[in-house]
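Not every chain of the complex is shown here; the ones you see sit where they belong.
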Amino acid sequence: MVAWRAQLGGDDVSQPPISRYSPPDLADVPKDVRERIEAVQEKSGFVPNVFLALARRPDEFRAFFAYHDALMEKPGNLSKAEREMIVVATSGLNNCQYCVVAHGAILRIRAKNPLIADQVAVNPLKSDVTPRQRAMLDFALKVAQRSHEVDAADYEALSRHGFTDDDAWDIAAIAAFFAMSNRLANAFAIRPNDEFYIMGRERRG
Amino acid sequence: MVAWRAQLGGDDVSQPPISRYSPPDLADVPKDVRERIEAVQEKSGFVPNVFLALARRPDEFRAFFAYHDALMEKPGNLSKAEREMIVVATSGLNNCQYCVVAHGAILRIRAKNPLIADQVAVNPLKSDVTPRQRAMLDFALKVAQRSHEVDAADYEALSRHGFTDDDAWDIAAIAAFFAMSNRLANAFAIRPNDEFYIMGRERRG
Amino acid sequence: MVAWRAQLGGDDVSQPPISRYSPPDLADVPKDVRERIEAVQEKSGFVPNVFLALARRPDEFRAFFAYHDALMEKPGNLSKAEREMIVVATSGLNNCQYCVVAHGAILRIRAKNPLIADQVAVNPLKSDVTPRQRAMLDFALKVAQRSHEVDAADYEALSRHGFTDDDAWDIAAIAAFFAMSNRLANAFAIRPNDEFYIMGRERRG
Amino acid sequence: MVAWRAQLGGDDVSQPPISRYSPPDLADVPKDVRERIEAVQEKSGFVPNVFLALARRPDEFRAFFAYHDALMEKPGNLSKAEREMIVVATSGLNNCQYCVVAHGAILRIRAKNPLIADQVAVNPLKSDVTPRQRAMLDFALKVAQRSHEVDAADYEALSRHGFTDDDAWDIAAIAAFFAMSNRLANAFAIRPNDEFYIMGRERRG
């Protein structure tokens, strides 16, 4: 618990705030929310600020992470690294510092590639991705930017690269979920934890 | 149950599909999801197509509606009509037919105003809203469109109209949630039910 | 005459103004303009506000409606409903509340379809239109938005759906006329009459 | 009559076409339209191509020029040079070659200034205009580009430079009329007459 309190900046007045909204007092956080936060801290060694920022609203916290896990942790034809690619590409488009930095770290780790996150965040069109992944990102970026123009031709383009309709749903849903997530992080000024910047940058083999 | 099947178009081959994705077979829908659908049918007299479209993915269905209810049904300083105004204004910006038509109906009913939904959908800046509601919509539209530019001045503008920081969170979160919802409905081509178009259009006493 | 005065809101101080510019006194309106207004009132049961707003400038009134009728009432291969589709689609793009609401009503009536206007106003790409109508709307929207990029390929696309060069002129001219009309209605804040919102919404037999 | 025929390119096969649509045969042009064309030829020494292009549709021709004259030739506080400034600035924004070149010539002549047209066409914000004219152009450009955002503050800005509400109507109506005109010229590929390019370029005394 002490570690988490330190995360909250309670002991370090010089630390910039984690969000425009102060994180909640521990006493106000329901047990299931607190356990989820403690679990992520145990696993990662720190608590990503989005957990602290959203804990202020337990119902929204629960729905947010339930949705996140339903899309990012479920089985399917998209690898976990590919899902993170979608997150980083669409978050770059939306100028979301938190999501690019945090999910960039996860992408580097899941793809075992220290370069891919910065490439995809700045310009997905010139990244070291396969043609299949490029088609996936094209679809995701269209959903993020001009979803009202999505039509049958977009699904056919995915299908030519072996994506099923269920894969297309996954791509669209991840892009849509982070359309929400980017706006929350931007509007609430959620700050990426310093830890994310360096994660997964060690050179391959 | 029969009524719902009919909703699904099972008996009327001429009915356009409710979405690019076929709704699930009843047998595949978990009990809690089915009960939620039956409850809305009982209350509204029909099943809004977004329930049928998302039922295909129970985990996402549950998270989506949990999130929706946490934002749209919770107590707070924003009236339910005002929350629907945010939905209609941002959904108009995103050219989301389903959300404009369905939430336009709800807005008309909650605001007891047969004109407001079409006004807000086409041009929120020229709608019959109060200056306070106009400030609310300005913030929501900025979150929808340029969330990376949201800053302290935007919160101050809200505060000048009496909105608390918690109200600001509500406005931003609703705009963000429908940023997701609009993209899902657009990408999956979810069709608004015919019923929505006429609801709440009766002239005020 | 009394009916028209009532339209002007003279007796109802709570009625919002029909435009930023007050409508003219009857005494100042030339006979031909007044007769045109009375004719439309007789036919429709009310005077659409654009007639009152423009009556302030009789020469512009005459030219505006002469142009309007030359495009919207002339014989040709485009049905009257199709012409209104063009109006509603391009007016939606230009966020023109007056034109979307007023011509949306006319479209519903001419197309005998209570759904089509809202569909086309929000997202023409997902509306219940034929492929031929979709090609018509694609051309109209390009004229409305990026007319400097119109080229031979656009005319060929129309031709593949059976549109002649004269039909193409009609489509372009309607889109161009409402590019003007939308800007007038927006700049002058012309308010759609309440009557329009409900017209043509009765369900098809 | 012979002079006009020559204008039509009948004798010079190498001349590029005046528009995507061939100009009408003289025999098909109603007398009033022909007389208008002959009058402009007499006055200017040539027939501007927009007259020939629109003559194909006499009703539209009549309405177009009636509207044009109602806005550009009427008395009022805007000088004729200022009206042409509005035309050139908004036509530059819309990338309308015909309108920039033809009305640029008229602007140079009316303003007795050989530089002003090119300045205004490329960047009105850096042109040799007075602060009052700059306010006029700011309003016109907003009507051309984002008319749905025009509000009371825009009228107040004009008022601070001495513009009345009637002047504001003139500015908005000219910007709106050329929003139409630019789209017609662009969609129909109306070619500016060679004569316009050089007119009014002689250095001021």
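Labels for the chains are A, B, C and D, by order of writing; each one numbers its residues from 1.
What we mean here is this: a contact is a pair of C-beta atoms (placed from the backbone, for glycine too) under 8 Å apart; a residue touches a chain by one contact, two chains touch by 3 or more.
Being a predicted model, the structure only gives us computed values, none of them experimental.
Whole-complex copy count, one sequence throughout, 4 copies displayed: 6.
As a convention for this text, only the chains that are shown with their structure count from here on.
Within the contact network of the assembly, the step distance from chain A to chain C comes to 1.
Two chain pairs, B-D and A-B, are compared here, and A-B has more C-beta pairs in contact (counted per touch definition above).
Mean C-alpha positions place chain A and chain B at a centre distance of 24 Å.
Note on chain placement: the centre of chain B and the centre of chain D lie 45 Å apart, centres being C-alpha means. Looking at chain D, residues 148 sit in touch with two or more other chains. Judged by the touch criterion defined above, the protein chains form a pattern that is neither an open path, a ring nor a star, and not fully connected either. Pairwise chain contacts present here: A-B, A-C, B-C, B-D, C-D [touch as defined].
Across the complex, chain C meets chain D through its residues 20-21, 57, 59-60, 62-64, 66-67, 70-71, 74, 94-97, 143-144, 147-148, 150, 155, 165, 169, 172-173, 175-177, 179-184, 186-189.
The touching residues of chain C, when paired with chain B in their complex, are 16, 92, 95-97, 100-101, 104, 114-115, 118-119, 121-123, 126-128, 186, 189, 194, 197-198, 201, 203.
The touching residues of chain D, counted against chain B in their complex, run 148-149, 151.
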